[in-house]
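Yeah, one chain of the complex is gone here, protein chain that is, but the others are all in their spots.
In this document, chain identifiers A, B and C correspond to the written order of the chains, with residue numbering beginning at 1 in each.
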Amino acid sequence: MKKLLLSGAYSPIPTPFDTRGAVAHDKLAENIDRWSKTSLAGLLVLGSNGEFTYLSDEEKIEVLKTAYQAIPKDKLFIAGTGCDSTRATLELTEQAAAIGADSAMVITPSYYPSKMDGQAMLRHYLELAERSPLPILLYNMPANTGVDLSAETVVELSQHPNIVGIKDSSGNVVKLGEIIRAVSPAFNVLAGSASFLYPAIVLGAVGGIMALANIAPEQCYRIYQYTQEGRHEEARQLQLKMIPANRAVTARFGVPGLKLALDWIGYYGGPPRSPLGSLNKAQQAALRATLTEGGILQASAR
Amino acid sequence: MKKLLLSGAYSPIPTPFDTRGAVAHDKLAENIDRWSKTSLAGLLVLGSNGEFTYLSDEEKIEVLKTAYQAIPKDKLFIAGTGCDSTRATLELTEQAAAIGADSAMVITPSYYPSKMDGQAMLRHYLELAERSPLPILLYNMPANTGVDLSAETVVELSQHPNIVGIKDSSGNVVKLGEIIRAVSPAFNVLAGSASFLYPAIVLGAVGGIMALANIAPEQCYRIYQYTQEGRHEEARQLQLKMIPANRAVTARFGVPGLKLALDWIGYYGGPPRSPLGSLNKAQQAALRATLTEGGILQASAR
Amino acid sequence: MKKLLLSGAYSPIPTPFDTRGAVAHDKLAENIDRWSKTSLAGLLVLGSNGEFTYLSDEEKIEVLKTAYQAIPKDKLFIAGTGCDSTRATLELTEQAAAIGADSAMVITPSYYPSKMDGQAMLRHYLELAERSPLPILLYNMPANTGVDLSAETVVELSQHPNIVGIKDSSGNVVKLGEIIRAVSPAFNVLAGSASFLYPAIVLGAVGGIMALANIAPEQCYRIYQYTQEGRHEEARQLQLKMIPANRAVTARFGVPGLKLALDWIGYYGGPPRSPLGSLNKAQQAALRATLTEGGILQASAR
Partner (left out) sequence: MKKLLLSGAYSPIPTPFDTRGAVAHDKLAENIDRWSKTSLAGLLVLGSNGEFTYLSDEEKIEVLKTAYQAIPKDKLFIAGTGCDSTRATLELTEQAAAIGADSAMVITPSYYPSKMDGQAMLRHYLELAERSPLPILLYNMPANTGVDLSAETVVELSQHPNIVGIKDSSGNVVKLGEIIRAVSPAFNVLAGSASFLYPAIVLGAVGGIMALANIAPEQCYRIYQYTQEGRHEEARQLQLKMIPANRAVTARFGVPGLKLALDWIGYYGGPPRSPLGSLNKAQQAALRATLTEGGILQASAR
């Protein structure tokens, strides 16, 4: 039996840093408070938007502790616990469980990419699934990792009772279809980006974990909700409208763009850690124009 | 004003060769007769499935002539006229017009890929559009060409009155969305593969030109038709069911697989030209099993 | 027995077009006259720098005829005869033989790249080698084709008596080493770019076929000659000096850059065919500066 139903819209939250680069735990808690009042079904802490690879082992634990305190019980708390080795991933997953997370999202290991084949993935995830106290959510993010989980591997992994779903950020809806047709309905397929949320849901995805949900949680939720209700034209229109804003806070301007957008809408964004850099003036103007056009910023705010 | 509405399902037909490797014009005409009795809205001659890069300049003309004779007037006749140079493409397009084609589909030029940037694409397609007697359909097929038309370039090209649409085989529905939100409704966006026909249509595509339509024209048409009628669950089920069969005659076994499948269902498939090779026994068995499971071959035929 | 020794420096010559885009046969002959007075060991006609994919079947024949007339008997005449299909390649190779070429250089077929595996390459080249009246030179150019011949395949092909060598433009000297250690000494390994001519020769390559040799034939020859004579420091210095000029007429500015450089040094360059475009002012200035720094243009010419 799968332990979790992951339907709805989730935000992969950024990790806020203060001006000296330390984790700003108070800002993290305040941000979570605000997201908790939205229609989001839960929060992912320490995902790609959380700059998880930029945190020390110790900082990760502290961030998870703060998040646990701040996330209300009616919202799902998913912890990103993927490390390059199975050993480190298991250790962090156990700590996340002790802290109180509901699920562990585990990105594909990716160093030595030519060796990260189907066999290595099965080795990694099955050992983890056997020993993890938390239900495991696969995380496929080829644009960042250079590793792409095959449909065949996902289907095989889906048969383990402690592997409950996948966040796939590849945008490959054909692969989503291949997975959905072959897995049990209890296996949660989630869009990893708002840019293909609507087509993913019509194919059978149950929701999405999406950078855009940090700054446009209600719009992301509505794409989901409209589709559930069969209001396809409204879903389609909103999906098309959101594409540029989504792209602005992902591929185009990345985490620095997302953090700046958060600052603009009243959350705390703050600086990213180096080597990520802040947006220059021209990029800031482009981001503002795009978010205004998408209805996320007020036109008067220009 | 755009000259064409390209809604529905289209098949990119193979070019049949006899056992000595020459074009089998009689088989081509017979095959076209059969496709013409299906629900397909038209045929694409000399696309990727037509092994167009394997034909001499002269053979291409002869194939287009035979096709013109065989295709009834109520079916659209799209000719693949893309060559690596603008000059050769224009020449073949003029010949296709003289023969009687309704539209010319033009694949992205792809030699010197590092030079085939947005500027080169604008130069190629705009010069062509200016001078072509036929309305132009863009053809984006990065898996074969290594060149990927950007949404931005497509949108700019869509503004020319003689560029009437795009067949996009990339499977990138986010890009389809970016295009659809920005172009005029008269610009025809077509899925280039049956593997993402349903999600493409829900986003606003008007149909598809799909290898699978050669062997499963009615199923492809029904995915289109169900979606038009708002019968989403039926469309979704059929879409998911068709994915393995589609993959078998495209990425997995390619043109040789498609031709063998045609032989099995009573059309003429015949051999591909070298360096493409025929399927070995194990591949044949896998193809047969997949097509049977997809309902394209009868189970008793095993 | 291999039929050819291909040591020395060769130039892959451009195909000159007049201002209306037709092949300028008189300019072609004049250019060949000039190259024939240099230290080059021979010329390659209809290679990548010859825009071979931009010529019609008929134009290719005419270009080869003009070249045959112009190339003196003491220079090797290599004809690029690769087409996407084995059938077309064989036909063009037979025509090149009838015209009088000494060898046929055959680029890897590259459409349907996922199907162009080792088996397809063996099928293509072995059928060709069996039937070709000319000795075959393999041509590996992954940057343009997306297909990369493996060392294993090259070694297997090298065992056919009618396959006499390879021009490898990948710049992968490790693969060159793998090939050289495994093939018979009679198999000619040639650098496909002047950018790695010296390291290729120290590993055992017998020479190079290089865009740069069109505008700097003596410098290319001297890198070869110095290495033969054990004058390593001179070879090294000249190799390092030539890298920017080489890059300027290949990866950076491509065939349009090469043609413009030819115009500047007194050959006929002329325009490329579209979709290749001419250099803008800034690119022209950068090209001129680089060629001047490399000693190919006089500083006073600025």
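Assume a contact is a pair of C-beta atoms (placed from the backbone, for glycine too) under 8 Å apart; a residue touches a chain by one contact, two chains touch by 3 or more.
Keep in mind the model is a prediction, meaning the values are calculated, not measured.
The undisplayed chain touches these shown chains across the complete complex, A, C.
Checked against the full complex, the candidates A:A120, A:V155, A:L240 or A:A286 give a single residue touching the omitted chain, namely A:A120.
Touching the chain that is not shown, out of C:S132, C:Q239 or C:T290: C:Q239 (per the contact rule at the top).
Residues of subunit A in contact with the chain left out of this view: 21, 48, 51, 53-58, 84-88, 91, 109, 111-116, 119-121, 123-124, 127, 143-144, 146, 251, 254-255, 273-277.
What subunit C contributes to its contact with the hidden chain is residues 171-174, 177-178, 180-181, 193, 195-196, 198-200, 202-204, 230, 232, 236, 239-241, 243-244, 247.
The criterion applied here is as follows: only the chains that are shown with their structure count from here on.
Shown here, the protein chains touch in a chain-like sequence that does not close on itself. Seen from the Cα centre of subunit C, the chain whose own Cα centre is farthest off is A. Put simply, the C-alpha centre of subunit A and that of subunit B have 36 angstrom between them. If you average the Cα atoms of subunit A and of subunit C, the two centres end up 49 Å apart.
Residue positions of subunit A in touch with at least two other chains are not found.
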